[in-house]
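Apart from one protein chain that is not included, each protein chain of the complex appears where it belongs.
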Amino acid sequence: MNRAELASLYARVRRTSEQLAAPLTVEDMVVQTMPDASPTKWHLGHTTWFFETFVLSTQPFHQPFEARWFPLFNSYYQSVGVPHPRAARGQLSRPTVSEVRAWRRAVDEQMATWCARADEGTFDTLAPVVEIGINHEEQHQELLLTDVKHVLASNPLAPAYRPLPTQKGAHVALAFHAFDGGLIEIGHRGDGFGYDNELPRNRHWLEPFALANRLVTAGEWLAFMCDRGYERAELWLAEGWEHSRHERWHAPLYWRGAGDEWMIATLGGERPVDPLEPVCHVSFFEADAFARWAGARLPSEAEWERVTATQRTDGNLLESGALHPCPLGVAPAGVTQLFGDVWEWTSSSYAPYVGYRPFQGALAEYNGKFMCNQFVLRGGSCATPARHIRASYRNFFPPAARWQFSGVRLARGR
Amino acid sequence: MNRAELASLYARVRRTSEQLAAPLTVEDMVVQTMPDASPTKWHLGHTTWFFETFVLSTQPFHQPFEARWFPLFNSYYQSVGVPHPRAARGQLSRPTVSEVRAWRRAVDEQMATWCARADEGTFDTLAPVVEIGINHEEQHQELLLTDVKHVLASNPLAPAYRPLPTQKGAHVALAFHAFDGGLIEIGHRGDGFGYDNELPRNRHWLEPFALANRLVTAGEWLAFMCDRGYERAELWLAEGWEHSRHERWHAPLYWRGAGDEWMIATLGGERPVDPLEPVCHVSFFEADAFARWAGARLPSEAEWERVTATQRTDGNLLESGALHPCPLGVAPAGVTQLFGDVWEWTSSSYAPYVGYRPFQGALAEYNGKFMCNQFVLRGGSCATPARHIRASYRNFFPPAARWQFSGVRLARGR
Amino acid sequence: MNRAELASLYARVRRTSEQLAAPLTVEDMVVQTMPDASPTKWHLGHTTWFFETFVLSTQPFHQPFEARWFPLFNSYYQSVGVPHPRAARGQLSRPTVSEVRAWRRAVDEQMATWCARADEGTFDTLAPVVEIGINHEEQHQELLLTDVKHVLASNPLAPAYRPLPTQKGAHVALAFHAFDGGLIEIGHRGDGFGYDNELPRNRHWLEPFALANRLVTAGEWLAFMCDRGYERAELWLAEGWEHSRHERWHAPLYWRGAGDEWMIATLGGERPVDPLEPVCHVSFFEADAFARWAGARLPSEAEWERVTATQRTDGNLLESGALHPCPLGVAPAGVTQLFGDVWEWTSSSYAPYVGYRPFQGALAEYNGKFMCNQFVLRGGSCATPARHIRASYRNFFPPAARWQFSGVRLARGR
Partner (left out) sequence: MNRAELASLYARVRRTSEQLAAPLTVEDMVVQTMPDASPTKWHLGHTTWFFETFVLSTQPFHQPFEARWFPLFNSYYQSVGVPHPRAARGQLSRPTVSEVRAWRRAVDEQMATWCARADEGTFDTLAPVVEIGINHEEQHQELLLTDVKHVLASNPLAPAYRPLPTQKGAHVALAFHAFDGGLIEIGHRGDGFGYDNELPRNRHWLEPFALANRLVTAGEWLAFMCDRGYERAELWLAEGWEHSRHERWHAPLYWRGAGDEWMIATLGGERPVDPLEPVCHVSFFEADAFARWAGARLPSEAEWERVTATQRTDGNLLESGALHPCPLGVAPAGVTQLFGDVWEWTSSSYAPYVGYRPFQGALAEYNGKFMCNQFVLRGGSCATPARHIRASYRNFFPPAARWQFSGVRLARGR
């Protein structure tokens, strides 16, 4: 990317973050309703801190906007200081939302200047870091929505983020498409941006398998519930069973009700569950139990990427404005809904590819240190910016996480 | 009190609450930094809820401002619904601060109308409840300041609530004044407002005792610290010792430093500890250990009231504007600093007086159900409205509580 | 007490401890089923450690039996070392039961020798410590039984300690006996042994009151349960309510069942609840809620002692062999069951008497440091040695404790 392209992309992505925050009250942007979900204010500040810390601060004569804020907006980079505890992000009333916005403006101006004026060597060295920062900000756009959904849905008043369009779906039969096995390559091809965890391209041996033509629906999930899926230990991993008992799980997160009267909290407020919509906000533990109940299994990430690598990155992504997974309107020809709607849990533990090398410097902490006790999700969701997703993209969360837009696609051997 | 007096007192007290919130940002008013400390927004709403629930809602044709908010602002009244969990008050972004303010205005108007127009019987029945509500609001004025102090002081940026006047003190020697024992009466005399827990007047046998002429100072506390007071198990109650080890207490709350360089966070921001100021933000456990170290003990509440009953309720109270305990300027003639500055821990467990009867109805929950595992504090603090304090007033907190403006006065046998 | 008397008393009390352990298997003596309840092996060792530490070790040329064991059997005396954590007493397989018994024998021999041969000055100085040790051992005899009851009753196999005699009771109407108020004195009179916490004699002003003629029965407790006593917040102290919700209390400890089919685990195994037996194993929180439900209250310790001071210390104590509270056989003339059967919760927080002075030296830690967040119980139980109990005796436990033989006597104003 040349200077103008980078500056323009930077400006566009930064603007999107602010637009996403626009419908919120100051109060909505400050509150933290679970340890893993950060306040909107924090997301706006953290992404700014990223550019100031890893780009601007490396430049001579740079004056930090407010150095005392840095630890507050450091997420987990031990090598650049001691981060403020994650679970206590909602305890910070200062800096205020408008102070954070002023910070954003100041950094954006400095970044624009830097893009225009940095000498060539510096630009070439740091442009990749800026690009990481831009992708990083896109990740936080999804998190901002995910986290504010938790804030709003946790409130007994159940306020909406904004009105959502209604979606009308059709019944589409579940079908499995067969794929050959063999030696395949997965990972990022080197065209365009990719994270360190998508590299290097690496070979896998696959046995023949079949992949479902679409996502699991809320209606199918209701059938699982009716069949006492949440009460049958034999369907669950031991750790999942214990966790679900302890947390008294009996439906996906954001579902409220009983019998066949189920309501769902969406970013548009509460409404009845649509049996045709893809089920969302389920954990790996639930996805895995559902698959066992259905006589199937979750796909591995290699299987998923094998199928998806040849597809266009179309789907119900952030830009559709739906902000919720959509029911299918017509039966798909092949395997559909691979991108967007919901992140798809895979059976693959999040692990380094053979030959993995972390980003250099402080950014080595970006991905590698989380490769433990997490599972890979693929495909992006209705909250993922379209620019951000690709077939080789590896998202990851612990198996009990439910507050992400996460759902299920089935697979099986052939 | 007649209608006009009640209406005028109501209006004045309600206005004070809003004035106390005026220096705060919206963010400051939403955040909750410990389970026991509520957001300012919650205090403003809860006191309003109190009037709407216990006065307005009992009237025919009353339309609640927003009934769905009621559980959110119910503190602990099981008999009028299921209160939102105390520790989760900071997780509510809605209603917003301005919605709560609109609610206050609406209730204030209705209360004014009610005061003016209620028929005589109703007025006579409910005026005492209104009076409780007014006193209740005064209590929350102190809590509002106490809690927002925690919000601000917990923030690494250490913002100030507002600039505080500087205080200049003089060294005043500690002296003990002797008092006779005998059969005394304590409790509220029935002149003016009193809580149920101050009643009935009741008799106590006292042995002769002596009471310190002034509060323990920060300088004396430093001497305790230098003498390893926080490290010597023999000075502490067993439960206090365990608690202080677990919490790693080594100085009063809001002190930061080491050796003889100690800073203190005040509502005016951080500044050096003044050895002449009364020590503040210490728990009962610390107060008790300090007294043992000093070869003294804490006074019982009967002893304290015996001495104080004859004094005027003068002192460094909310209206002084100091918002912090003040050093003495000159040596007092008798026993001084009894009112204001800091709440004084007594050795008395919070228990019902012989013949105690709770308020009637739902307000039975106001005081009685907390008479367990708490200790009585006396005399009010620099955050207590002057109108609110009296010799018979019983405040109470668990022995580990430190975030109140709580300090120490010594006593001993004669 | 002269040398022979002391030696004989020592021998007798030490023998009793071993007799109490005799029905147990080695396994029963090692296991710890809750943090507060210690293994039998630990009780046998700790009482031995007491004599070795506070008597024998103060003598020249004393060789400890095994100094490495000392911290393991130190309960809470910070001044003589760092005690092994209380909750981890059940994690010690060594020393074995037979090693502890050998230790007992060795210390007993040395104590016998010391009693016979210590020079006069030493004897006079230390005899009071020996006497404390003897009383201390008696306390642990009750605890041994209380704790092993928890071990056995926690076991799904519900084994018995030994067969218990069956008791046949009669219905005795509840009646309140009236007592005058006035200035009274309570505390130990100085005749025979007394703990520091019973001293000094001190004056109290009492208002007229009435005390129930007998203990509350299991049948009355069933009526409380049927009347939804465990589900009505208005009957409970706030802390008790929360605790009972959290622990899902719905009957006394060791009761199992539903409706009117209730079983009770006793030291003789499980059998149906006898409605005529005194209710036992209830916490202060439950006792207080029951009293409120019954339109009464708990007595203060001064009231209780006022009534009891003139009575003989007769009752169903350890020596009766019942090991369980007994139903009354005939209607009592006055106030009965004051000694034995169950410890009676009073409304009095455990606090020092005016003028209290702890034992000297390390034994200062014996009582004083626990005077916080506990309530006083009076009168002894079916597990208390007869020699050990007296009208001025103050037992104390936190308000949530249930595993003691604790029950309820009602009081009220007149």
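In this document, chain identifiers A, B and C correspond to the written order of the chains, with residue numbering beginning at 1 in each.
Simple rule for what comes next: contacts are C-beta pairs under 8 Å (C-beta built on N, C-alpha and C of every residue); 3 or more make two chains touch, one makes a residue touch a chain.
Owing to the predicted nature of the structure, the values given are computational and were not obtained by experimental measurement.
In the full assembly, the chain not pictured is in contact with A, C, by the touch criterion defined above. The omitted chain makes contact with just one of the residues C:Asn2, C:Gln59 or C:Gln91: C:Gln91.
From the options A:Gly257, A:Pro272 or A:Gly355, the residue with contact to the unseen chain in the full assembly is A:Gly355.
For the chain left out of this panel, the touching residue among A:Ala88, A:Leu157, A:Ala178 or A:Ala233 is A:Ala233.
For chain C, the residues in touch with the chain missing from this view are 25-28, 30-33, 41, 68-69, 71-72, 84, 90-97, 151-152, 154-157, 159.
Residues of chain A in touch with the missing chain: 76, 78-79, 183, 202-205, 207, 233-234, 236-241, 285, 347, 349, 351, 354-355, 364-365, 369-373, 399, 413.
Quick note on the criterion: only the chains that are shown with their structure count from here on.
Viewed as a contact network, the protein chains form an open path, each link joining two chains that touch. For the two copies, chain A and chain C, the CA superposition rotation is 180 degrees, given to the nearest 5.
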